[in-house]
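Only one protein chain is missing from this complex, and each of the others stays in its spot.
Naming follows writing order (A, B, C, D and E), and every chain is counted from residue 1.
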Amino acid sequence: MVRMRSLFAAVMLASIYSLLMAAIFVVLDAVDVAFTEAAVGAGISTVLMLGTLALTTNREKDPAHKPLLPLLVVTITGAALIYGTLDFPAFGSPDAPVHSELSRRFIEKSGEEIGIPNIVTSVLASYRGYDTLGETTVIFTAGIGVAFILWRQRRRHKRKGGRKT
Amino acid sequence: MTGIFLTDPITLSVAIPALGALLIALGSRSPNLRETMTLLTATALAVNVYALLPDVLAGGRPATAWFSILPGIEMAFRIEPLGMLFAAVASLLWIVNSVYSIGYMRGNREHKQTRFYVCFALAIAATMGIAFAGNLLTLFFFYEALTLVTYPLVTHKGNDEARKAGRVYLGILIGTSIGFQLLAILWVYASTGSGTFSDGGLIANSFTGAPVGLLLILFIYGIGKAAVMPVHRWLPAAMVAPTPVSALLHAVAVVKAGVFSVIKVAVYVFGLDLLAREASADWLFYAAAFTVIAASIVALRQDNLKRRLAYSTISQLSYVVLAVSIYNPIALAGAAIHIAAHAFGKITLFFAAGSIYTAGHKTEISQLDGIGKRMPITMIAFAIGSFSMIGLPLTAGFVSKWYMLSGAYAAQHYLAIAVIVVSTLLNAAYFLPVIHAAFFRKESAESAAHPHGEAPLPILLALVTTASLTVALFLYPDPAIALAKMLAGI
Amino acid sequence: MKHHLIPRIVARLLLPFILLFGLYVQFHGDYSPGGGFQAGVIFAVAYILYAILYGLAEVKRFLGDGIVRFLAALGVLLYAGTGVASLFLGRNFLDYSALSEDAVFGQELGIWLVELGVGITVFSVMVMIFYAFAGYHGIGDIEELED
Amino acid sequence: MAWLAPYNYWIFVFLMMIGLYTVVARGNLVKKVIGLNVFQASVILFYVSMGKINGGTAPILTGDPDTVYSNPLPHVLMLTAIVVGVATTALALALVVRINDAYGTVEEDEVQEMDRAS
Amino acid sequence: MMFVTAAVALLVTMALALARALLGPTVYDRILAVNMIGTKTVLLIAVLGFLNGRPDFMDISLLYALINFTGMLAVLKFIRVGHLGGQEEPATEPVELPESNGEGGRQ
Partner (left out) sequence: MNPLLANIVGHFPILQVVVPLVSAPLLSLLAFLRIRGLAWIVATLVSLITTVIAASLLASVWGGKVISYEVGGWAAPWGIEYRIDTLGALLLLIVASISTVTLVYGRSSVLQEIPEDRHPLFYTAWMLCVAGLLGMAVTGDAFNVFVFLEISSLSSYVLIAAGKRRESLTAAYRYLILGTIGATFFLIGVGLVYMMTGTLNIADMAEKIVAVRDTRAIKAAAAFLTVGLALKFALFPLHLWLPGAYTFAPSTVSAFLAATATKVSIYVLLRFDFIIFGQATPVAGLHFSQFLMPLSLAAIFAGSIAAVFQTNLKRLLAYSSVAQIGYIVLGISFANEDGLTGGIVHMFNHAATKGALFMAVGAMVYRLGSAELHDLRGLGRRMPLTAFSFFLGGISLIGVPFTAGFISKWYLISAALDDGNWPIAVLLLLSSLIAVIYIWRVIEVFYFTPPPDGAKTREAPAVMLAMVVLMAAATVYFGLDTRLSVGAANEAARILLSGGLL
């Protein structure tokens, strides 16, 4: 994906990436996440990207500079994370600190406290309902933002090229 | 937090000129109104300051505090003898200088006169703040304020040269004060938890050895207004300013604020005993001595009258520092008196220079041949000022030099005596030829082609006043000496 | 795509089912994966599908810019309003237990409401964004669309 | 799914590096956005991985008391993160469209060139 | 066992399709490959559901199928008219295929 020159192909592959990710999320029991990732990553994002390509261009030029600095940055970041992973609790271990009383309570109590079986929904909408309000606001912000940025500019001349103000 | 009481005379000393500035600004439409305001304010201030004098002479130490800037650090004021002396000199000379300014500014049709008078008044307000400051931070605040409000005065002409000079002025003064002085102040606060000026020295008990010398370096070079070499460059640079400004800068407010701060810090922060005790503080004498001699030599070579006066100022300022650095009470009294003596003398000289410029548009010494006949009053005043600089009897300069020499003798500091004597000769060497040329040489042909008379009346009035004051301080020096002795504790 | 009859017909046939599926995801989210967000996306996708096949002008006839923006705001307000309602009923913000005598039912009701809010917002924002992109005509594109 | 076990986090790191590299190194503004997507998706993988319990199942109550459920909390967080991701993408792409409009290109180098020129 | 075999077979198919998507060379190869991967994912998720013993998550597969369909239509429209909204008529001129823009008529 990194070395592609056609942006269209890159978008297609990004879509595939999303689909595969979603499949992996199913494997990891995160069905809700998979659901969302599929809908967003493969659906909305792809449509948006295509919309952008339609309005801009499909070609990508070869980068002029040597990507040494980015490579360094990325390597350092990766190394920091790998360094961190060495101490991670074993994958899938039920004793990991993540599966502490916090999640245990959600699993055990949400049924009676909230009354619906999908724990993810209970946590999402009730225990952490405030996060979800924020999430809705984020989406709202994006909508307002896109509408604001791509506001119809009717009296635009057909002149090509940069316009200075 | 203490409230600000406008009825308090100390607060009034700062508030009168500040309010005056406001009134002057409001009166910008009418020159007459504006100048009346200036004079009224100046008089009101002088009355206010001199009303404080008897109390201080009687041993009173009026004090007030405005409010806390930071927890535990107040804007506080306390009048001690030195501050009283400084304030008395500055407020008196402001009246004279205002009269002179009116003549000068009108005579030369200067632009932006309102800004000039406003900044002038503000500068005096800051000077009063410096004079009466009760702690290091308050002193620093007004010190910086003084730099800022005098900047527009220095760049008054508004041309490239003035801007360049303004940059040097601001760069050196702000640079040294923030770079060194603030650091020193913070150091004092960090190690003593206080910055209040106290008799006997604030840090006398908490500093010993090398740090004393280091702190002294930070203070001496941090107080750039004292113009100890090599931070003197702002002074000649600021010569581009109109003459009343030069007079203010070089005789009254700015440079005196510098040496005043030096004395104040030496006496009330370090304490003379500490300085005399610590070998690490001895360097000050050499720095001052070098400046005295070097600046005099440079002055010899200047043809521009104002530049010569500027280097003379540098040299004279370092007399004060030199007197302090003898670390002897009598010499210290001499230093205090020299603040007043030099102020009267030097302002006379500058007024004379301005008078020559206004009347004859001459700026160079080589043009002054025979001018004494055309402008006798000016040149006689100039001669009086010069004599005071040299330290001849019948002028104020003699009194201060007398005390300095006695102090040096008492401290058996023969090197100091030698420096003072040598520099006196140098002073004579660069002042007497001017007087000689003015009175005894024949006028050049070019000058004769452009005849002119004396300067306008306000200028002459001011000139005569300051010249007489210079003489008066010799004949009746008691209040000044009393204050100086109180300061030195003798 | 006037001449591409097959996709058009298929889409038209498919549309009701997609909408039904969306409704299922919206209101069955308590029992199975899904919820307001996913349902909103599904609705939006269905709508976008329709728009792609029949053209922007066609769909804007029954869901104009203004209405979409109104719906987007409405969704957020519904969510926040549920929270504010619980404030007015004397509980903390978003404490759905306040919504009913029975705390558990209150929770269910609250979740139903906020999920609805999320769904509405997500749907309308997605449509809004699609409109903005598909309807954008900058330099060189003079096609004028009715509002 | 034990075969995924130890490598899962490394895959996350690897994907993150690819994404980040694309964002930082690529000059094409659209490509950067794609990279951003990859980058964000990798973080989702990280969170979801930490929620997994061996032998667990999706956190939807079955009624069987012996069922082991994977941790639902990371899933909740990631739902939010995905939404944030798509919001960012939409906004970024809108900006790209406008930039293309104003500069006639979506290459960072060329845009910078023009900015410098003006 | 049966499900495992099925899952592995699906993965292999997906890998092959992925290779096609990466290699191209024409747009239509890629589209077809993407579509195929989508379909296989639908199946894979269904199979995984049985493998995990929670076959009730078929919703996700449904969603996949739906998204795949819509996505494909969007892609096709993009290729045909180069614009997602508005224009109903296909451009009268043969529309440049995106691929040919960048790589100079490799098809």
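Here is the rule we use: contacts are C-beta pairs under 8 Å (C-beta built on N, C-alpha and C of every residue); 3 or more make two chains touch, one makes a residue touch a chain.
Just so it is clear, the structure is predicted and the values come from calculations on it, not from any experiment.
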Any idea which chains on screen the missing one touches?
-> A, B, C, D
Looking at A:Met12, A:Val26, A:Ile119 or A:Ala142, which makes contact with the chain not pictured?
-> A:Ala142
For the chain left off this view, which of B:Ser13, B:Thr155, B:Ser388 or B:Thr470 is in contact with it?
-> B:Thr155
On chain A, residues whose C-beta touches the chain left out of the figure | 80-81, 83-89, 96-103, 105-106, 126-131, 133-135, 137-138, 140-142, 144-145, 147-149, 151, 162-165
Omitted-chain footprint on chain B covers residues 1, 67-71, 75, 137, 140-141, 144-145, 148, 152, 155, 158, 162-163, 166-167, 170-171, 174-175, 178-179, 182-183, 186-187, 189-190
Listed in rising order, the chain D residues that touch the chain left out are 16, 20, 23, 29, 32, 36, 39-40, 43, 46-47, 50, 73-74, 77, 80-81, 84, 87-88, 91-92, 95-96, 98-99, 102-103, 111-112, 115, 118
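FYI, only the chains that are shown with their structure count from here on.
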In contact with chain A and with chain C at once: which chains are those? Just list them.
-> D, E
Going by the average position of its CA atoms, which chain sits the greatest distance from chain E?
-> B
Measuring between mean CA coordinates, which chain is farthest from chain A?
-> B
More C-beta pairs touching across which pair, C-D or C-E?
-> C-E
Centre distance in Å when chain A and chain D are each reduced to the mean of their C-alpha atoms | 4
Chain centre separation in whole Å, for chain E relative to chain A (CA means) | 20
Mark out which residues of chain C touch at least two other chains, giving numbers and ranges.
-> 31-34, 37-38, 42, 45, 48, 129-130, 132-139
Quick one: which residues in chain D touch 2 or more of the other chains?
-> 57-58, 60, 62, 79, 83, 90, 93-94, 97-98, 100
Go through the chains and record each pair that touches.
-> A-C, A-D, A-E, C-D, C-E, D-E
For chain E, which residues count as touching chain D in their complex?
-> 52-54, 57
In the complex, go through chain D and note every residue touching chain C.
-> 58, 60, 79, 83, 90, 93-94, 97-98, 100-101
The chain A residues in contact with chain C across the complex are 31-32, 34-36, 39-40, 43-44, 47-48, 51-52, 55, 112-118, 120-122, 124-126, 129-130, 132-133, 135-137, 139-140, 142-144, 146-147, 149-150, 152-154, 156-160, 163
